[in-house]
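What you see is the complex with one protein chain gone and the rest in place.
Coming up: chain A.
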C-alpha cells in the first residue's frame, strides 16, 4: 500500500541526528519524497512535516528561533499534518522547567517537568533518564490505527509533559508519575517516544501519519 504523502519534510534545525527519522519514514513510504531540510519554502510545500528534537530544550529553542523555524512550525500547525517527536513535542508545550525555564511554542497547553532525582514506584528507585520500552495507553486518534493499546514504544527522556488540557492527551505513559506520551490537537500530533526507534509499532505509527489527512 502506498501512502498519501508525496513529500514529507523532516525539519533540520541543526539539533543532531535525523538519519533515523528519515530512514524510518522512507522505509514505510518508498514512494514518498522524504526530505531532511531547514528551508522554510521546502517545508511549507511538503504534505507532511515532522519536527524532531534531541538534547537540551534551551539549545533546541535557541536554534528554532535563530533559524526562523518557529514561524514555519506555526504556519504548518495551522495548515497540514505535523508530527513532533521527543524534544519536538516538548518544544510544542507552553514552557519547560529544563535549563532554568524555557518558553516553548505553546501549540499545546501544559508544562514540561523533570522526573526528579528521587523517583520511586512501590519503594523501588527508578533511574532517570526514563530509558527503554514502556507501554502507552492510547486515546482515540487515527495515528493509533492498527496498533494494539498498551503497545510498548522506545523512550529516552528526563523531562516529561504535564498537560493542562486533558482533551489534548492522546496517549498516557507512567514512570513513577503519569505523563503525556502523546498529544494531539486538530492536525498536530506529537509523541514523547521515538517511533523511528520503536520497531514495528513505531513504523506503523509513522505510516499512519503519512496517510493522515489531519482530521482528528
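Criterion: a contact is a pair of C-beta atoms (placed from the backbone, for glycine too) under 8 Å apart; a residue touches a chain by one contact, two chains touch by 3 or more; residues count from 1.
Heads up, the rule we're going with is that contacts and distances are computed from a predicted model.
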UniProt protein name of the chain not shown, from "Carbohydrate ABC transporter membrane protein 1, CUT1 family", "Imidazole glycerol phosphate synthase subunit HisF", "Lactate utilization protein" or "Glycosyl transferase family 2": "Imidazole glycerol phosphate synthase subunit HisF"
Contact with the hidden chain (one of A:56, A:177 or A:216): A:56
Listed residues A:45, A:74 or A:127, member touching the removed chain: A:127
Touching residues (missing chain, whole complex) on chain A: 16-17, 19-20, 23-24, 27, 54-56, 117, 121, 125-135, 150, 152, 154-158, 174-175, 196-199, 202-203
